[in-house]
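Handing you this structure, nothing more for now.
Removed: one protein chain of the complex. Kept in place: all other protein chains.
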Amino acid sequence: MSALVEFAMFPTDKGESVSAYVSRIMKAFDEKGVEYQLTPMGTIFECDTVEEATKLIDLAYSVLEPDCNRVYTTIKMDIRKGRSGRMKQKIESIQRRLSES
Amino acid sequence: MSALVEFAMFPTDKGESVSAYVSRIMKAFDEKGVEYQLTPMGTIFECDTVEEATKLIDLAYSVLEPDCNRVYTTIKMDIRKGRSGRMKQKIESIQRRLSES
Amino acid sequence: MSALVEFAMFPTDKGESVSAYVSRIMKAFDEKGVEYQLTPMGTIFECDTVEEATKLIDLAYSVLEPDCNRVYTTIKMDIRKGRSGRMKQKIESIQRRLSES
Partner (left out) sequence: MSALVEFAMFPTDKGESVSAYVSRIMKAFDEKGVEYQLTPMGTIFECDTVEEATKLIDLAYSVLEPDCNRVYTTIKMDIRKGRSGRMKQKIESIQRRLSES
């Protein structure tokens, strides 16, 4: 099973620039050995179960919690049984179709 | 602490109409005694922690998992320390300002 | 055709409380005669076309733009041909199934 997740999480009580806070989450993921893709609008990772995926969301919040009074997060998941390695596969599938058309 | 959550979750391998699947999630929430607000675009609930909130996301997926091969979900959370009862408060706060203006 | 929209839009450079800004958007919708449902996590409205829907997003931003340096928005749309009046219908469809089960 593959739970592909894209999420953004940031404090809304820290003014206009929040990269210092977002980078904490990336650091926590690095320390835990989570493979992720950083995009200009969020972070993408893949888990074998939904439970694992939501635990990483919990982790992300835990590193902002100590000094952030208000935090906003948007999360989307595309969950598909019988698959894995979809961080590459999904893009390749689109690109193959594009090159064929 | 208040983790206010809005989410939508539905199978994408079951054709155009998915209300039968969505209602399973509501049934699971009812059985667990979770208070929620159903909207035309999703479900809103409030938890005391982010962990509780993500566990309800896990629960929602667990009732679709048995017969859904592909499931999509979008989740947003507005997490604020030192608050509770925000399902009503947030709307009232906007409406007060509207009536004042 | 029915484009059902749920969106949240708020400045991220104005500190923790943003209801004064969000209520501006509601005021603009009221003045334009847009019917909407306010929820604790966003605003829901229905249009006959996607173009109409995205123009209301443009309108929402236009009332924040003058004094907000950074604005975040999340939007989801459920677009379905041959339908209308879905702000009520979708909820009723879920509730009917819940009462049957």
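As written, the chain order gives the labels A, B and C, with residue 1 at the start of each chain.
Keep in mind that, in the parts below, a residue touches a chain if its C-beta (ideal position, glycine included) is under 8 Å from a C-beta of that chain, and two chains touch if they have at least 3 such contacts.
Values in this document were obtained by computation on a predicted structure and should not be read as measured data.
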Absent-chain contact - pick from C:A20, C:L38, C:V71 or C:I91: C:V71
Touch list for chain A against the chain that is not drawn: 4-6, 8, 16, 19-20, 22-23, 26-27, 30, 37-42, 44, 46, 74, 76, 78, 80, 86-91, 93-95, 97-98, 101
Residues from chain B at the interface with the omitted partner, ascending: 10, 12-13, 15-16, 18, 69-70, 72, 74
Contact footprint on chain C, counting only the chain that is left out: 50-51, 54-55, 57-58, 61, 69-82
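In the analysis below, only the chains that are shown with their structure count from here on.
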Cα superposition of chain A on its sequence copy chain B - rotation in ° rounded to nearest 5: 180
Rounded Å distance between chain B and chain C, as computed from the means of their C-alpha atoms: 17
Whole-Å gap separating chain A and chain B, where each centre is the average of the chain's CA atoms: 19
Averaged-CA centre spacing for the pair chain C and chain A, given as whole angstrom: 25
In chain B, residues with contacts to at least two other chains: 74, 76, 78, 80
